[in-house]
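Everything on this sheet refers to the single structure shown next.
In this view, the complex is presented without one of its protein chains, the others remaining in place.
On to chain A.
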Amino acid sequence: MDSAFVIEKFILVAVIFGISLVIAMYSTYAERKVAAYLQDRLGPDRAGPFGILQPLADGVKMFMKEEIIPTTSNRFLFVAGPGLALLCACIGTAVIPWGSPIEIGGKTIPLQVSDINVGVLYIFGVVSLGVYGVMIGGWASNNKYSLLSAIRAASQNISYEIAMGLSIIALLLMTNTLSLKEIVDQQHGWRWNVLYQPLGFLIFMVCSFAETNRAPFDLPECETELIGGYHTEYSSMKLGFYLFAEYINMFVSSAVMAALYWGGYNYPGMDYVAAHLGPTWAPLIGTGVFFLKIVLFIFFFMWVRWTIPRFRYDQLMNLGWKGLIPLAIANIIITGVVIAIIEKF
C-alpha cells in the first residue's frame, strides 16, 4: 500500500468526520430555529448574531457539567453505551459517494472512502448495529424507565429493519448492483430512482425515521411516559454523545436517501457544467448539490418532528408489520413483474 493512498484516504476520512460533526452541531441549532419558526417564536438569538454561536455554548455546557455515574450494574457498559452509539453513527459515512472523482493537480481522487461491492448491505448492517448503543446504555443505567426504553428501541428497530430491507430489494432489482457508487452513477442527470420507485422511497423514508428514533417514532425517548428514555441517567458529555449520535444518524440517513433515491451528486444539466468548468470544479458543484439535498432532507426531518404527534406503541407496531411490510412486498412483486415484461419485449 503506497503512502500517498493512505494519506489521501486519511484526509478524506478526517474531512468527512469534521463535516459530519459540524452538520450535527448546527442541526441542533437548526432544529430549535425550525421549531421556533413553526411555533411562531424566535428561538435562540442571544449567543452571537442570530444565535449562531448557540451550539458552541451548548458544547461548553456539556463539557463543563458534572459527570455522574449512578451505582450501575456495570460502569464499563454505562460509559461504552454512548461511545458505541456515536461510533455506529459515524462509520456509516464510509461508503457514501460524496461526489464524482475530482482532479487536483493531475491526480484523480475519488470522493468516497471505500467503494465496497456490498455498500448497500454495509449501510444496512451499520443501521442495525446502531441500536446496541441505546440498548447497552439503557440497560447499564439500572433504571426501570431506561430499561423499558431500551426494549422499545430494540423492538422498533427490528420491526422497521424488515420493511427497510424489503424496500431496498425492489430498488436493487432495478439497479443490479449493491455498490452505492454505481447506483448513484446510474442516476445520471434526471434519471433519479425516486421517479421509478416512489412507493419504495416512501417506505424507505418512513423506516429511516423509525431507525433514527426521530419523531413521530421517538418512542424510546417518550418523555411523558419514560422521563427521558434511555438517557435518563446520563449527564454531561455522555448525554451529549447520545444527542449527537441522533443528529449524525439523521445526517447519514439523509445522505443515504439522497444517494439511493434522489440522484446523489447528479443534477439536470451536469454534462453542460462538466464540459465548461473542467474536472476540478464540476465535481465540487455536484458535491454541493448533494449537500443541498441532504440539508433539505434534514429540514424535512425537523418539519415532520414539529408537525406530527408521536405514535402510540401499538400504532407503531401495526404500521410496521401490517402496513409497511405488505406494501414493501407488493412493491417488490410489481417491480419484478414490470422488469420481466420490459425484458421480454
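Please note the rule applied: a contact is a pair of C-beta atoms (placed from the backbone, for glycine too) under 8 Å apart; a residue touches a chain by one contact, two chains touch by 3 or more; residues count from 1.
Just so we're on the same page, contacts and distances are computed from a predicted model.
Of the candidates "Fe-S cluster assembly protein SufD", "NADH-quinone oxidoreductase subunit J", "Sugar ABC transporter permease" or "Cytochrome c-type biogenesis protein CcmE", the chain left out of this view carries the UniProt protein name "NADH-quinone oxidoreductase subunit J". When the whole complex is considered, the residue among A:Leu12, A:Ile102 or A:Ile136 that touches the unshown chain is A:Ile136. In the complete assembly, the contact with the undisplayed chain comes from A:Ala150, out of A:Ile23, A:Cys90, A:Val113 or A:Ala150. Of the listed positions A:Ala35, A:Leu53, A:Val79 or A:Leu121, the one in contact with the omitted chain in the full complex is A:Leu121. Residue-level contact of chain A with the missing chain is found at 73-74, 77, 116-118, 121-122, 124-125, 127-129, 131-132, 135-136, 139, 147, 150-151, 154-155, 157-158, 161, 178.
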